[in-house]
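Sending over a structure as structure tokens; questions will come in a sec.
All protein chains but one are shown in place.
Let's look at chain A:
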């Protein structure tokens, strides 16, 4: 049984498959990301997020914004790259550029970290590895010799695998006491939408919050199985549609539901994708002539290297969400090992943080008006995330050093509420954060989250 399974798995990654799903995926991804990029610019977020702020919570110290002209150029470049991905023009170059630009922008400030941005980055990375432009693309039109009809199975299956991981881990992360037994945070969020016509009244019922929580968890945990199984893909996709449209309607999660709706199409059969392409061709008045079979393969040595790389990649994908187990304390409270783990919509968290800078020489102390340095959104995000609190404390230390204070002592009195727990002290207010440093070690100065009786 097991051997049978591994064999099947292996062959599905090596045997030739029609390229149609890959071409459709490329078009869908390019199109939705083009819309996403334009939307971002039109909302004024390039200015609000990457030009206006005085300080940036960068992931990597030396990755900094490039000013208005630079930032708008990056976004223009991304839009062009998306267009090229969609149409399959200079595809590898375009997707490479898109990947680099997108990662650059995401690394600029933790404030705007979203799982779906992480998802887009890794999807772009995976797209860079595959020849998605070798069918139904401008590259083929430009250079017909590029055209192939079949590709090695892995080029399509990496995307399916990635999506399975996303859904499954999103489901696993919901298997908590808060989500399943207390229906938190949906019990807070759903009643807040009670003005919605017709079903509004239902949303204040707590059984509805339970139903949503359980449905959400079970959906995430099992949907990938039904997407994979040929006979149920269709029905599973309907669930995907309903689920994501619903979440898009209820929660402010931007483009994420639409991105998922687009990319999960990859689970459909190659016949389905071929029909889709043929239909488009027909509307442009092209005949669908029978195509000679041409298969795309990597050279064996490269294929082996690629295989090794992918094994390592997916190994990390599988263990990354569990790294939180290495840290003590409540995950949602400390957020140590929280990011890059497909934890979505799990918490209603709010905080207020009062920072103090003390001059050890005189004993004088200043309270910081955070609004002087941070945008409201940066404040809001920083106030509940320890690594950002630490980053900001170091920034304050540097700022006061420049004002001529030697070794300023930076402390914070911060109050945080998690899933309706009621606010309580979050960070040890006696610790000089200027002397604490970011590392993979657990942050001892985060006070434990005790559930009060």
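Definition applied: a residue touches a chain if its C-beta (ideal position, glycine included) is under 8 Å from a C-beta of that chain, and two chains touch if they have at least 3 such contacts; residues count from 1.
Note that contacts and distances are computed from a predicted model.
Novice: Which of "Transketolase subunit B", "Imelysin-like domain-containing protein", "Simple sugar transport system permease protein" or "(2Fe-2S)-binding protein" is the UniProt protein name of the chain not shown?
Specialist: Of "Transketolase subunit B", "Imelysin-like domain-containing protein", "Simple sugar transport system permease protein" or "(2Fe-2S)-binding protein", the absent chain's UniProt record names it "Imelysin-like domain-containing protein".
Novice: Looking at the whole complex, which of A:182, A:269, A:317 or A:429 touches the chain that is not displayed?
Specialist: A:182
Novice: For a quick check of understanding: of A:96, A:153 or A:191, which residue touches the chain that isn't displayed?
Specialist: In the complete complex, the chain left out is touched by residue A:191.
Novice: Who touches the missing chain here, A:321, A:337 or A:351?
Specialist: A:351
Novice: Could you please point out the chain A residues that touch the chain left off the display?
Specialist: These residues touch the chain not displayed: 1, 5, 43, 45, 48, 112-116, 175-177, 180-182, 185, 187-189, 191-195, 201, 204-207, 217-218, 221-222, 225, 229, 251-256, 344-345, 348-352, 354, 359, 362, 364-369, 371, 375-377, 380, 415-417, 420-424, 451-453.
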